[in-house]
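Shown next, in C-alpha cells, is the structure this report addresses.
Yeah, one chain of the complex is gone here, protein chain that is, but the others are all in their spots.
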Amino acid sequence: TPFAGSLPALDAVPDCTAWLVVHGVHDLAMVKQLGARFQLHPLVMEDLVNPVQRMKIEEYDDYLFIVLKWLVRNESGDWETEQLGLILHDQWCVLFLEEASDLLEPLLRRLRKKNSALRKRGPDYLVYAIVDLVVDHYMESVEELSEDLETLEDTLMDPDAAPLDDLKELQNSAQTIKRNLRAMKDLNNAILRVDLPVIQDGTQLYFRDVHDHALQCLDQVESVQESINNALNFYHSMISLRLNEVMKFLTMMGSIFIPLTFIAGIYGMNFQEMPELKWRYGYPAAMALMALVSIGILMYFKRKKWL
Amino acid sequence: TPFAGSLPALDAVPDCTAWLVVHGVHDLAMVKQLGARFQLHPLVMEDLVNPVQRMKIEEYDDYLFIVLKWLVRNESGDWETEQLGLILHDQWCVLFLEEASDLLEPLLRRLRKKNSALRKRGPDYLVYAIVDLVVDHYMESVEELSEDLETLEDTLMDPDAAPLDDLKELQNSAQTIKRNLRAMKDLNNAILRVDLPVIQDGTQLYFRDVHDHALQCLDQVESVQESINNALNFYHSMISLRLNEVMKFLTMMGSIFIPLTFIAGIYGMNFQEMPELKWRYGYPAAMALMALVSIGILMYFKRKKWL
Amino acid sequence: TPFAGSLPALDAVPDCTAWLVVHGVHDLAMVKQLGARFQLHPLVMEDLVNPVQRMKIEEYDDYLFIVLKWLVRNESGDWETEQLGLILHDQWCVLFLEEASDLLEPLLRRLRKKNSALRKRGPDYLVYAIVDLVVDHYMESVEELSEDLETLEDTLMDPDAAPLDDLKELQNSAQTIKRNLRAMKDLNNAILRVDLPVIQDGTQLYFRDVHDHALQCLDQVESVQESINNALNFYHSMISLRLNEVMKFLTMMGSIFIPLTFIAGIYGMNFQEMPELKWRYGYPAAMALMALVSIGILMYFKRKKWL
Amino acid sequence: TPFAGSLPALDAVPDCTAWLVVHGVHDLAMVKQLGARFQLHPLVMEDLVNPVQRMKIEEYDDYLFIVLKWLVRNESGDWETEQLGLILHDQWCVLFLEEASDLLEPLLRRLRKKNSALRKRGPDYLVYAIVDLVVDHYMESVEELSEDLETLEDTLMDPDAAPLDDLKELQNSAQTIKRNLRAMKDLNNAILRVDLPVIQDGTQLYFRDVHDHALQCLDQVESVQESINNALNFYHSMISLRLNEVMKFLTMMGSIFIPLTFIAGIYGMNFQEMPELKWRYGYPAAMALMALVSIGILMYFKRKKWL
Partner (left out) sequence: TPFAGSLPALDAVPDCTAWLVVHGVHDLAMVKQLGARFQLHPLVMEDLVNPVQRMKIEEYDDYLFIVLKWLVRNESGDWETEQLGLILHDQWCVLFLEEASDLLEPLLRRLRKKNSALRKRGPDYLVYAIVDLVVDHYMESVEELSEDLETLEDTLMDPDAAPLDDLKELQNSAQTIKRNLRAMKDLNNAILRVDLPVIQDGTQLYFRDVHDHALQCLDQVESVQESINNALNFYHSMISLRLNEVMKFLTMMGSIFIPLTFIAGIYGMNFQEMPELKWRYGYPAAMALMALVSIGILMYFKRKKWL
C-alpha cells in the first residue's frame, strides 16, 4: 500500500508524533477520504490533487498546509519539477507525494526506523528537515549552474553557435530556479511569522537558519543570472569584434587588389593606339605602378590603424 | 429584457441573496434608474457607463464597487477586453455587463437554476466565483502565451523575418496581460483588507486563495516576458552570428579570387615585351603561382580560425 | 483687470465660498500685495513668482499650497508646460495663472456664472474639479502618444531614418509626461493624507477617484514607454535583418561571379603555350567549367540555408 | 588668521548666535584643539581631517555633524569636489573648509557684516542657507548637463566619433551628480527627522522646502540620465542605419558590375574557336546582354525595396 504509516495507529497514539506518507496524489478518492479523516479544507484538497504553479504555505485553524517544489535533472539534462504537499499539525504531519522521490527517500527511510532520532522530535522538526533538504538541493542545482557557466565561458571564444544555445538553456534554468527560490523565500518568511503552536520555539531557530540558506541561494542564483547576461554581452561584443576583423581583412584584400586588377585591365585593352604597350620598359613600369599603388594603400591602412 | 432577475422580486425577499445581471451598460437611462434604486454614488455610475482603463475596487458606505476586466482572443487572434461592473452589498449583488460574455455564461446559467448551490451562498461567494473565473481565465491566457512562445522558439533558427513580428506581438500581449494582472493583484489585496460586512470571514479565505492564484499568474507572465526578452536577444545574437558566417564566406571567396584574378589580369596585358609570355612553362608557372597564393591565403584563414 | 473676483468682496462675505483668479504671476508687486492680504508664507510667494520644476503640495497652518503643471501641444507639435498656483483655504481659494489657459477657461467661465453648481460647493470641490481636469488632460496626452506610436509602428518597415527621429521624440514626450504624472501621484497622495479642514470628507472621496485616474494614467504612460522601447528594439533587429539580407545577396553575387571572372581571366592570358586555347571545344569546355563552379557554389548556399 | 570669528568671543556671548569658519582642515593640530574646545567625538574629528566619500549627517548628544559636498567645474571642464564640514549646536555653528570656496564666499561675506539679517537668525538658519545654496548649485549643474546634452543631440548626425566621447563624459558627470544628490536626499530626510533642539520648528519648514528642491533636482538628473541613454541608443541605431546604407550601395555596385565584368571577361578569352567573336553584331549583342543583366539586377533591387 502507498501508506507508509497506517491510519488506525494514528488514533491510538495521539500523544506521540505521527506521520503519514501518501503516494499517488492523483487518486482523488483517496485524497478525499484522507481529507475527511483529517478535516482538511476543500481548497487544500484541490491543491493536493492539481499541481500548483508556485510553492506556498497556508495557515488554517489548527494546521499549516505547505506545498514544496524542487527541480530534478532527468537523463536528457532537462529540469523536471517534483512536488510535495504537506499538512503540519502540532501532533501529526501528512506528506503527499505523486511518486517516490530520490531526494526524500533517505530521510523517509530514517523516519521508518523505529528508534530514529527524527521520530523523537516533533512533526515540525520533520518539516524543517524536509525544507532544509529542498533548500540544500536548490543550492546544489545553483552550484551546478554556476559550474556549467564556467565551463561555457571557456568555450565562448569558440566561433560556432553552440555556446549561444547552451547559454540560452542556462538562462532558462536559472530563471526557473530563481522563480522557485523566490517562492521558497516567501514560504520561509511565512513560516517564521506563523503563530500557531504547530511550530515550536526551538524549531523556529532551525527555520531561521534554513531561511538564511534560502536567501544565500537566491543571492547566488541572481549572481549567476547576472554572470550569464554578462557572458552574453561579452559574446555579442566578441562576434562584433570578429566581424570587424574579418571585414578589415576583406577590405584590405579588396582595396589593394581591385585597383591593381583595374590597372592590369587597362593594359589588357585592345586599342590599336596604346603607346605604353610598345615601350621597352612598359611592363616593368606597369608593375612598378602597381607596387606603388599597393604600398600607398597599405600606408593608408597603417595610418588608420586598421592593420 | 436584459434583466436576469427582476427588480420587484428584490424588494420582496430582503433576507435571501439577490442578484441582478444588467446587460447593455451603455444605456445611460437604465443605469441612472438602477443607480437611484440602489442609491449608487455618482462616481460609480460614471464608471459603469464609461469603460475604465484599469480594474479597480472602491469601498462605499455599505457596498463595494468592483470593475473586472479580462481579455478574450477574437477570431483574428487579437486580444479584446471585456469588462464587468459589480456592486456587492451584503445582501445583494448587481452585475453590469456590456454584452453576454462566453466566460461568465456558464456561471450565470448555474445561478439562474432554482436550487443551485451558488444561490444558497451569500453574494460575496458569487463575487469570489467570478473573480476566480477571471483569474483562471488569465492563467489560461498566460499559458497560451507560454505555448506560443515555445512554438516560436523552435522557429527562431528560421532566417526570415516572421518570428520577429510574432515575438513583437507576443510581447505586446504579455505586456497587456501583466498590466491587467497587476491591477488584479491590487484589487485582491484591497478585497482582503475590506472591513465591511459585505465580505464574510469564510469567503475571505477563498479570496486569499484567489489572490494566491493571481500572484502565481503574475509571476508566470513576468517569467514569460523575461523569456521573450531572452528569445529576442538570442535571435539578435543569431542574426549577428549568421552575418558573421556570411561575411566570412564572402571574405574567403573575395580574398582568394580577387588576387588570383589580378595575376591572371597581369598576364592578360598586351605589352609587347613580356618575357614570361614566351616561356615554355609560363602558363603552368602562372597556374602554380596562383595555387601558391591561394594556399597561402587559406592557411592565413586557418590560423585566424575563420575557417 | 486680471482679477476675476474682487478683493473687497472677499471680506464682505466670509461665510460663502470665495475664489480669486490672478493672472500674470510675474508681477512681483501684485503677488506681494496678495501675499500680505492672505498672509502667505514667503516660500509660497517665491514659488508663485518663479516657475517650479515639479508639481507639489505644501501644508501650512490653515491653507494648502498646490502647484499644478500640465502640457499643451503648440502648433509646431512640441509640448509646452503651463503652471497653476493654488492656495486652498477652507473658505476661499486663490488661483495664480501666468496667462489665460485653454484648459481651465471653460471651468472658470462656469465659475463666473452667478448660479453655477460649482459656486455652491466648497473651494475644495473647485480644486478637485481643476485637478480632475488636469489629470484628464494628461490622460488625453497619453492617449495621443499611444496613437502616435501605433501610427509609427506601421511605418517601422519603411527603411529610411524617419521613424527613428519620431520614436526619439515620442520617447522624450513620454518621459516628460511620466515625470509629471509621478509628481501628480505624489500630490494626490499628499492631498489624501491632509488633515486640515480645508478638504471636506465628501470631497476626499472625489480626490480618491482622481488619484485612481492618475494611477491609471501613469500605468498607461509606462506601458507606452515599454512599447516604445520594444518598437526601438524591433526596429534595431529589423535593420540587422535587412543588413543580413543585403549582405547575403552581395555574398552570393560576389561568390559566384568573382571565381567565374577569374576563370575567364585565365583564358584571357596571353601565354604563347596554352594548349586549351587551341582545343576545338576549349570554349564550350570553359563555359561548362564555369557552369559547374557556379552550380557548386549555389548548392553550398542552399546547404547553408542562405538562399 | 583663518578664523572668521574668534574663539574667546564665543565664550563671552553664550546667548547670541556664534559661528566660526575654519579653513585648512588638513591641519590636524588645529582640528584637535577645536575638537577639544567643542567636545567633539573622535569619529567627527576623523571625518573632518579625511575627506569622506559621501555627504552625511550624524546626530550626537547636543550637536549635529553634517558633511556637505558639491561639484565645481574647473577650467578644463572637469568636475571637482569641494567639501564642507559643519557642526551645528543650538547656540553655535562651526564650518570647516579646506580652502576658500567661490560658492560660500558671498554668504560668508554677508555673515561677517555686523547687522546682517543672517546673524539675527539662529545657527540652524545659517545651515539652511548653506544647504539651500548647495542644492541650488546642484540644480545649476544639472541644468548645465541638460543644456550640454541638447547641444550634443544636435550633433548626433555628425558621423565622426566625437559625440560618443562627449556622451560618455556627460554620462559620467550625471552619474556623479546623481550619487551626490542621493546622499543629499538622505541627508535632508535625516535633518527632517532630527529630534534635537538644534533645529527649530520654524526652520524645519525651510528644510522641507530645500528637501523638495533636492527631490526635484534628483528627478531631473535621473531624467537627464534617461535622455543620455536614449541618445546613445539613438546614436547606435543611426550607425547601424548608415552601415546599412553604405552596404546597400556597395552591394548594388558589386552586384551589377561584377557580373558585367565577367561577361566582358568571357569575350576577352583567347580561345581560337569562339564563334561569337566573329559575328558582325557580336559586340553590340554583348553590350545588349550586359544591359539586360544590369536591368534585371536593378529590378530585383527595386522589388526588394533596397533602392
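A, B, C and D are the chain letters, set down in written order, and residue numbers restart from 1 in every chain.
Please note the rule applied: a contact is a pair of C-beta atoms (placed from the backbone, for glycine too) under 8 Å apart; a residue touches a chain by one contact, two chains touch by 3 or more.
From a predicted model like this one, the values you see are computed outputs, not experimental measurements.
Although one chain is not drawn, the whole complex shows that of A:81, A:116, A:155 or A:237 it is A:237 that touches it. Considering the complete assembly, chain D touches the hidden chain via residues 41, 43, 52-54, 56, 58, 159, 161, 164, 168, 171-172, 175, 179, 182-183, 232, 235-236, 239-240, 242-243, 245-247, 249-250, 253-254, 257-258, 260-261, 264-265, 267-270, 274, 276-283, 286-287.
Contact between chain A and the absent chain runs through residues 139, 205-206, 208-209, 212, 215-217, 219-220, 223, 226-227, 230, 233-234, 236-238, 240-241, 243-244, 247-248, 250-251, 254-255, 258-259, 261-262, 265-266, 268-274, 304-306.
Please note the rule applied: only the chains that are shown with their structure count from here on.
Touch-path distance (fewest steps) from chain A to chain C is 2.
Superposing the C-alpha atoms of chain B onto those of chain D requires a rotation of 145 degrees, given to the nearest 5.
Computed centre separation for the pair chain A/chain D is 38 angstrom, with centres defined by C-alpha atoms. With touch defined as above, residues shared between interfaces to two or more other chains in chain D number as follows: 268. Listed by label, the pairs of touching chains are A-B, B-C, C-D.
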